[in-house]
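A single protein chain has been omitted; all remaining protein chains appear in their positions.
Entry: subunit A
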C-alpha cells in the first residue's frame, strides 16, 4: 500500500498530509498503541489484585463443611468456627423475593413497550422512567422504602423491606434486557401467528416470549447478580443477625454483605478477618456464578434471525 502512495506526486496541501508515513505519524501511531495497551493493563490490575486478595485470604474457610452448614450463633469475634449458612440463606431468600416481585412486572413492562405501546407518548414516558430508575442509587431506593415501610406504615425493619428496595434496582435491569430480546424476535413469527388467527395475547405468550426466553433468563440472572451484592439497603432496612432466620417478615436477618460489614472493624483479630474475607469470597462466587450462568444461557439460546 505504501508503495503505491509513494509513486504519486507529493501533495503539498496543509490540511492533512497522507502521502507517506512520516516519522512523526509513525511515532504517534506507536505512542497511541502503547497508551491503549497500557490502559488495558491498568484496567486489569485491580481486577486481578482484588480477586487474588479475596481468594488467598478467604479460601481456606470455604473448604470446611461447617462454613456452608452452620451459623455464627454464639460465636464472638475472637473465636474461630461457625459458618455463613445464615448469611447465604438470607441473601438468597431476599434475592428470590425480589425476583418474584420484579420479574413479572419487568417482563410485562417489556411486553408493553415492544408489543403494545411502541411509539406512543406513554411508552416514551415509561422508557424514560426506566432510564431514571436505572440510575437511582441504592441508598435512595433504601431511603424510599424506609419512608414508606417504616415511617408511614410503622412496620419493623425486616428482610422483606430490603427485597422491596431491591425491586427498584432489579426492575430496570430485567426490563431493559427483556425489551432488547423481544425486539430481536422476528416479525415474521408474529405475523405467521396472526395469520393463523391466534389472538395477540396468545401470540405473545406462546410465540414471542418463548422465542426470547433464553435472553429473558439472562436478564433475570444479571439482575439477581446486581442486587445480591448491594449493602446499603441491608444497612438501613434490616439488622444483622448471627442466627438463622428464614422468615423475611419477622426479625433481623443475616446476609453476606452485612456479615462482612459486621466484622470489618475487627480485622486485627485473625478469626474475624478470616470470616470477613471468606464471606467476601462467598459473595463474589455467588455473583460470579450467576453472571457466568447468564452468559452460558445467552450463548446457547441465541435467537436465529436472518
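As a convention for this text, contacts are C-beta pairs under 8 Å (C-beta built on N, C-alpha and C of every residue); 3 or more make two chains touch, one makes a residue touch a chain; residues count from 1.
As a working rule, contacts and distances are computed from a predicted model.
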Which of "Phosphate transport system permease protein", "ABC transporter ATP-binding protein", "FAD-dependent oxidoreductase" or "RNA polymerase sigma factor" matches, in UniProt, the chain that is not displayed: "Phosphate transport system permease protein"
Touching residue (missing chain; options A:89, A:126, A:189 or A:269): A:126
Contact residue for the chain not shown (choose from A:94, A:113, A:166 or A:253): A:113
Interface residues of subunit A (partner: the chain not displayed): 1-2, 5, 18-21, 25-26, 28-29, 31-33, 35-40, 42-44, 46-47, 49-50, 53-54, 101, 104-106, 108-109, 111-113, 115-117, 122-123, 125-126, 128-141, 143-144, 146-148, 150-152, 168, 171-177, 180-181, 183-184, 193-194, 196-202, 204-205, 215, 218-219, 222-223, 225-226, 228-232, 235-236, 257, 260-261, 264, 267, 276, 280, 283-284, 287-288, 291, 294-295, 298, 302
